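All protein chains but one are shown at their positions in the complex.
Just so it is clear, A and B label the chains in written order, and each chain counts residues from 1 on its own.
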Amino acid sequence: MVKLAHLLVATFGALLVLNGCLARQSLGVPPQIGNACNLDNLDVLQPTETIKSEAGRVEYWDHNNPQIRCAGVSVSRLIIEQGGLYLPTFFSSPKISYVVQGMGISGRVVPGCAETFMDSQPMQGQQQGQQGQQGQQGFRDMHQKVEHVRHGDVIAITAGSSHWIYNTGDQPLVIICLLDIANYQNQLDRNPRTFRLAGNNPQGGSQQQQQQQQNMLSGFDPQVLAQALKIDVRLAQELQNQQDSRGNIVRVKGPFQVVRPPLRQPYESEQWRHPRGPPQSPQDNGLEETICSMRTHENIDDPARADVYKPNLGRVTSVNSYTLPILQYIRLSATRGILQGNAMVLPKYNMNANEILYCTQGQARIQVVNDNGQNVLDQQVQKGQLVVIPQGFAYVVQSHQNNFEWISFKTNANAMVSTLAGRTSALRALPLEVLTNAFQISLEEARRIKFNTLETTLTRARGGQPQLIEEIVEA
Amino acid sequence: MVKLAHLLVATFGALLVLNGCLARQSLGVPPQIGNACNLDNLDVLQPTETIKSEAGRVEYWDHNNPQIRCAGVSVSRLIIEQGGLYLPTFFSSPKISYVVQGMGISGRVVPGCAETFMDSQPMQGQQQGQQGQQGQQGFRDMHQKVEHVRHGDVIAITAGSSHWIYNTGDQPLVIICLLDIANYQNQLDRNPRTFRLAGNNPQGGSQQQQQQQQNMLSGFDPQVLAQALKIDVRLAQELQNQQDSRGNIVRVKGPFQVVRPPLRQPYESEQWRHPRGPPQSPQDNGLEETICSMRTHENIDDPARADVYKPNLGRVTSVNSYTLPILQYIRLSATRGILQGNAMVLPKYNMNANEILYCTQGQARIQVVNDNGQNVLDQQVQKGQLVVIPQGFAYVVQSHQNNFEWISFKTNANAMVSTLAGRTSALRALPLEVLTNAFQISLEEARRIKFNTLETTLTRARGGQPQLIEEIVEA
Partner (left out) sequence: MVKLAHLLVATFGALLVLNGCLARQSLGVPPQIGNACNLDNLDVLQPTETIKSEAGRVEYWDHNNPQIRCAGVSVSRLIIEQGGLYLPTFFSSPKISYVVQGMGISGRVVPGCAETFMDSQPMQGQQQGQQGQQGQQGFRDMHQKVEHVRHGDVIAITAGSSHWIYNTGDQPLVIICLLDIANYQNQLDRNPRTFRLAGNNPQGGSQQQQQQQQNMLSGFDPQVLAQALKIDVRLAQELQNQQDSRGNIVRVKGPFQVVRPPLRQPYESEQWRHPRGPPQSPQDNGLEETICSMRTHENIDDPARADVYKPNLGRVTSVNSYTLPILQYIRLSATRGILQGNAMVLPKYNMNANEILYCTQGQARIQVVNDNGQNVLDQQVQKGQLVVIPQGFAYVVQSHQNNFEWISFKTNANAMVSTLAGRTSALRALPLEVLTNAFQISLEEARRIKFNTLETTLTRARGGQPQLIEEIVEA
């Protein structure tokens, strides 16, 4: 019976039926997962689990939470301390991230692309077959593209692509990450699966897996590994470093000497967004102008890039497949918003995407309404908290005295929004006669509803607000 | 225990396991939903639930019916009485509809598109900022495109797009609607979810939801709504009209004065199908030539548009992504058919789609055969009834003395059919040797099977038929 209960806990991917015989053992198993989404009560969510490493930690939101599971995603927050290195990792789902704080350099492995970053003088007049030996004399290192990342960057990673990040700044590097598990690129199940080229998870798996997690090389016979890499068995065993307890984020000893272009001045925002890397050598095969050099990140924190900009109210900036083409491939997009004090994001809903909103700074009141017209969330959301807003659900964001800053990930490469108030709103698109008959109001009242609010997206929120917030805080 | 049973009823989205302990409480919960389709017995289906409104009603087919659930759709029939207005509504899935009877005008909200329909003289030389006040003097109303719809129209609506319909005719306007819940555009669960910009469902939800359903605005704090729309709180509360018991289809008092182009003569069918709206003002932004003016409906009842036409036998007309490009986006298509008395739609199967066939007039005998070669349906289908024909299942339609008229929705933008008899049939594509060996028949017999029937799609059904029909009616 114990074994059966165990099995139940392990198989959280479909609906479980509780019953008199097993009810005790099954407690804690979410019954609403599977095809049916229970979205009658949404919550402001915090991370529920932390995996610590030598030089940082990863904080996970519970991916079995009904809202997160219904949205088909998995969310985590990556904190890399100064001088910390997040070791090469990949996922079976595509990932979109936002750098909340700090700066660093990152690399992404694209199989088959040339190692276009090389120090010292390049190899000349040498035969391909001698490259290994020769390489050790003619240059120190060559590797694939390395890029600077910093506060405000949205980073897109395709399924199966290994990537690493090193914190070059003087404060922790904080990145909020979303795996789109329901994405077409993921051909495994709905569990978030982490594949490690290096590093491990000595605490045992997050997400209800109790066994220790090693890197990929650990599972091979060391003799096989030695033959594949043409190294001795002792070194192969070191690659499997199973005694290592540093986790997935390790502290770099001494300087981190990686070939990379100089960091441009932050004010050169236009150039920043189109890094071209160093001049290509004549041996390059052309591929690096295509997927090998595909742009994978975009800074959306620069006010000069705002899509909606209202002095004293705030701004909103989106990145979608038209601004960052790789998003077409991974079918995700993101929106960055800054709302100043006593302002409001006009009520709206997502037409074709789920939205995962993460507060990076400040606080605001968020109300969400479901398909039955019921209020399913009305809470203050603060820095570090997350709200899932399902497709079609209307919501409004109001700041009181503080700013409210957020990043929203959306599960569509070209997420569309329909606003419910303002110059581009659905109400304004309707004829007056539809409004008068729908709401049993006069023509004059309908005109006010359609034409009074001239703004789009953002507006000033006047009066009444503080009291409301206090009521909620008390409740 | 009662609570558990409740939970079971609520979570109809995945497989339920009945057992001795809970068997009673679980009765009525369909066990075959989830990944496995039980298609060994198909049925002719009627609506099982009606939601009444002031000026009409919506009749729903049970979306938990195994056939409908397996096809991944939800079907309803909308009846709008004379002078009735179906209030703005949207869905998280795309929708395809067919106007069975009557005529009306409809509008669809496309966020960000200009309000291109405006009465009186347009605004001139005015500043944008004064538009609200000014507008009330220089024009009566401006809103997005409004289109005439009438008997024979197929209407396509994308996920998240609000739409309304007003009955302008002198008889009830009847529309059969299909939501494609399994569509990639739906990012929620497999439950059909109705989002109301206005109106409500005072009877409590259809589809096993017992709570009353309000419009989207009801879930917001009225003070927030007042601020967003810059109206007073009293008017905001009227928008939430929670005391309203008129439902989702309301009676329009007096004339329905909406800006719209004149209705062209029905015989101008070619022009009808490409409405261009009134001349655009010079302020328009170009978008209205693209998604803002994307054609969303197509009349397929005009005999002049027939794809298959056989005098005295009938005709078949399809609309797919080549004739109505928006269908590429929502991945649905439709076929309209008229079969005269004593005729037959030759046996065939759908290669890449599920088909949902609805009888709009008359009656016919339909036989459906599953993957095991078993007859899973052999019944008379009459006006107002629906049959689900799963992908790959062969079927034949025979009329006796009456006409048979139908509309079929298919879950593929370019649904392909393979016929089993006639000049373009699979049997004719096969070499004679394959037929003689497969069926152990002579070369001469194989030749008859391949070449005797010269028609495609439709043929005359001679003799024997009445008797068969009577047998079935009796059984």
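By our rule, contacts are C-beta pairs under 8 Å (C-beta built on N, C-alpha and C of every residue); 3 or more make two chains touch, one makes a residue touch a chain.
What you see is a predicted model; the values in this text were computed from it and never measured.
Participant: Looking at the full complex, which residue from B:100, B:306 or B:421 touches the chain that isn't shown here?
Facilitator: Only one listed residue reaches the unshown chain, and that is B:421.
Participant: For the chain that's not shown, point to the residue among B:82, B:367 or B:402 touching it.
Facilitator: The missing chain is touched by B:367.
Participant: Which of these touches the unseen chain: B:48, B:245, B:375 or B:401?
Facilitator: Result: among the candidates, B:375 touches the missing chain.
Participant: May I ask which residue of B:212, B:352 or B:402 touches the chain that does not appear here?
Facilitator: Touching the chain that is not displayed is residue B:352.
Participant: In the full complex, which bits of chain A touch the chain not displayed? Write them out.
Facilitator: Where chain A meets the chain not shown: residues 1, 4, 7-8, 10-17, 19, 21-22, 34, 85, 87-88, 90-92, 107, 109-113, 115, 117, 128-129, 131-132, 135-136, 140-141, 143-144, 146, 158-162, 164, 166, 185-191, 193-200, 205, 209, 211-221, 223-225, 227-231, 235, 238-239, 241, 244, 250, 252-253, 256-259.
Participant: What does the interface between chain B and the hidden chain look like in terms of residue numbers?
Facilitator: Where chain B meets the chain not shown: residues 14-15, 17-21, 23, 31-32, 34-39, 70-72, 182, 344, 346-347, 349-354, 367-376, 378, 390-392, 394, 396, 398, 411-412, 416-422, 424-435, 437-441, 445, 447-449, 451-454, 459, 461-462, 464, 468.
Here is the rule we go by: only the chains that are shown with their structure count from here on.
Participant: Round to the nearest whole Å and give the separation of the Cα centres of chain A and chain B.
Facilitator: Here the centre of chain B sits 37 Å away from the centre of chain A.
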